[in-house]
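Reviewing the structure listed below.
For this depiction, one protein chain was excluded, whereas all remaining protein chains were kept in their positions.
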Amino acid sequence: MAAVTETIEAVQAVNDGGYKWGFETDIEMDFAPKGLNEDIVRFISAKKKEPAWLLEWRLKAYRHWLTMEVPHWAAVSHPPIDFQDAFYYAAPKQGPKSLDEVDPELLKTYAKLGIPLKEQAILAGVEGAGDSPSEGGRMPIAVDAVFDSVSVATSYKERLAKDGIVFCAISEAVQTHPELVQQYLGSVVPQGDNFYAALNSAVFTDGSFVYIPKGVKCPMELSTYFRINAKSTGQFERTLIIADEGSTVSYLEGCTAPMRDENQLHAAVVELVALDDASIKYSTVQNWYPGDAEGKGGIYNFVTKRAACRGKRSKVSWTQVETGSAITWKYPSCLLIGDDSVGEFYSVAITNNRQQADTGTKMFHIGQRTRSTIVSKGISAGHGQNTYRGLVKISPKASGARNFTQCDSLLIGDQCGAHTVPYIENRCMTAKVEHEATTSRIAEDQLFYCRSRGLSQEDAVGMIVNGFCREVLKELPMEFAVEAQKLLQISLEGSVG
Amino acid sequence: MLKIENLHATVDGKQILNGLNLTIPSGEIHAIMGPNGSGKSTLSYVLAGREGYEVTEGSVTFGDLDLLAMEPEERAVAGVFLAFQAPVELPGVGNANFLRTALNAVRRAKGEAEIDAIQFLKLARARMKVLNMPDDMLKRPVNVGFSGGEKKRNEMLQMALLTPKLALLDETDSGLDIDALKLVSDTVNALRGPDFSALVITHYQRLLNHIVPDRVHVLSAGRIVKSGGPELAQELEVSGYGAIQASAA
């Protein structure tokens, strides 16, 4: 309970309407020169003191990227991106060697972000502040914070190490667990998978790495906060999570960025691997700067997220709340390879003002009796355009496979658009696929009913929208759920009446 | 005190209320009866501030407040409560969450401290017991999948929790069996007091056996055409509306 209250307060403290994460932090930064070429790739690799194989891996990705075309099929539109007009490496100059050295400015940033307050003590270097996992009756959260291109701090490391869990920056994992990184990096999202994944593979700078050993149930939520701070930078983080046989982990990510007139690119790659009987729950609350009401500025959020359920009875569950970004283009997907493996996708996407979102999932049923569930809630307001695009593909060998998809759109106002584009491809006789989609609006009598009970117009909208999204929000860990509910309401401010 | 003077209102450009005058002093319960289409529901919606119900003339004051100038939620927190004839469904919105949010909105307006989830559950459960409502109705989405009787009881639960100064009951008796009718009237009667007044809108006299009104008014073609004591309701039951409409014309 206490944690929830804290989070509510933290959230309330930072939001009185509008985008409240739009501050910029004044920290000395270390930049690579603008633009992209092989030297930049080498520069990044050298900065990270990477082994030769990884540099080669990056260069291969870069060379492949040069042969690729910008994808244009998603139902979004944006002016062409000049990939030479951005910094591909930006890091705080005082790279923190330990938690004690964290720049105070950075800590203020986290306070403003409303990162669970306990973690600030950890990030501030108060040793042992978080090393008793169940104090106050709440589950602690281990946090990795990625600031522009670098992971600046990871908390609870020692506590996790006791169980053999590795939770660190991926650049660190390259040094400390090279065999794991080499084995799994690119094994779910190959370097040439798509334009932005290739770009990421060439220039990724940091991100989180998680390894849960056999049979271990991770004792706490693992969390990463991403923030783009510097001007003209792109953020290309790369996250790799491996859940070994019989292990369980819940991972959260949150994202914010300052308000800027220019568009900034965020092109992350997330790879999840679940072995026999392993289970990964991956939750995202994405609140990148959406641009202003006229559509100026904002983040282009072009992300590749994919999970491989390699093991028998493995399970991956994606939950996302997408409220930010000028353009969102992401399809967290599951390769259901192991027999009886399970994939889930729960999504809320809001587009207000000039935001565009094209999001959904792909479920590839390969193993026998594989099951997937898709629940998507799209909310369009202002001039927002919201598209659900999803694929359910059932291979001939996936006998007994099951899919259920529920896809609902809510329109607020008559200037916005809601689109549903599901693809169902079934080559298996014994598979069963069900898909439902609906479109609705907030009914006038619902608003009046709430208002006649004393709720303000905006609270009434917030309440009805949260009700619309309930099936998804209940999948989020408690702390995030509260934050997400608030975010939904803030994102829709000014959309009614 | 509710004071309605010369109220004219249109819906979709159609004149429904035609110079309605009505005063309900604090502490009194008045009933409005009338045939279908006489403007009963329109009156309740106009008083609660529903969009699309346009007042073209007249005034409504509630205490010293100009009710017509207020937003629906302002009226609600000022103590006006409309029990809907057809309560609205809110998919996904938990009943408990909805009730507590409404209650806290009213409490804030009164300058009272907001109540937390635990206090609220205690309070709500006590009221629900009286209304013979199972606990799980708090968990279910507001009015979704509720039977007609459950919806009406949910309206009464809201009224009991929000303790309004003026309750507008819009045909709350329609479709209720005798037990449910008794629960409704018990809820209203329990609120009776010097600071509570109510306008009971009904087509039948039945409800008025349980909620005995101080005054009964007959609405016809958007105006009050006859007023009297509780005995007027009985009279109508026997003679019907026809006689009164004829004599008023």
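A few comments on the model shown:
Which chain is which? They are A and B, in the order written, and residues in each are numbered from 1.
We adopt the following convention: contacts are C-beta pairs under 8 Å (C-beta built on N, C-alpha and C of every residue); 3 or more make two chains touch, one makes a residue touch a chain.
The criterion applied here is as follows: contacts and distances are computed from a predicted model.
Protein name for the hidden chain, per its UniProt entry and selected from "Putative Cobalamin import ATP-binding protein BtuD", "Fe-S cluster assembly protein SufD", "Peptide/nickel transport system permease protein" or "Cytochrome c oxidase subunit 3": "Fe-S cluster assembly protein SufD". Displayed chains that the missing chain touches over the full complex: A (touch as defined at the top).
Residue A:Asn426 is the one among A:Gln175, A:Thr373 or A:Asn426 that touches the chain missing from this view.
Of the listed positions A:Ser409, A:Gln446, A:Asn466 or A:Gln489, the one in contact with the omitted chain in the full complex is A:Ser409. Here the missing chain is touched by one residue of A:Gln175, A:Thr248, A:Thr373 or A:Thr439, and it is A:Thr439.
For chain A, the list of residues touching the undisplayed chain reads 73, 396, 409, 411-441.
Keep this in mind: only the chains that are shown with their structure count from here on.
Averaged Cα coordinates give chain A a centre that lies 48 Å from the centre of chain B. If you check the complex, the residues on chain A that touch chain B are 443-446, 448-457, 459-460, 463-464, 466-471.
By the touch rule above, chain B contacts chain A in their complex via residues 48-52, 71-73, 75-77, 81-82, 84, 87-94, 97-98, 101-102, 105-106, 109, 141-142, 158, 162.
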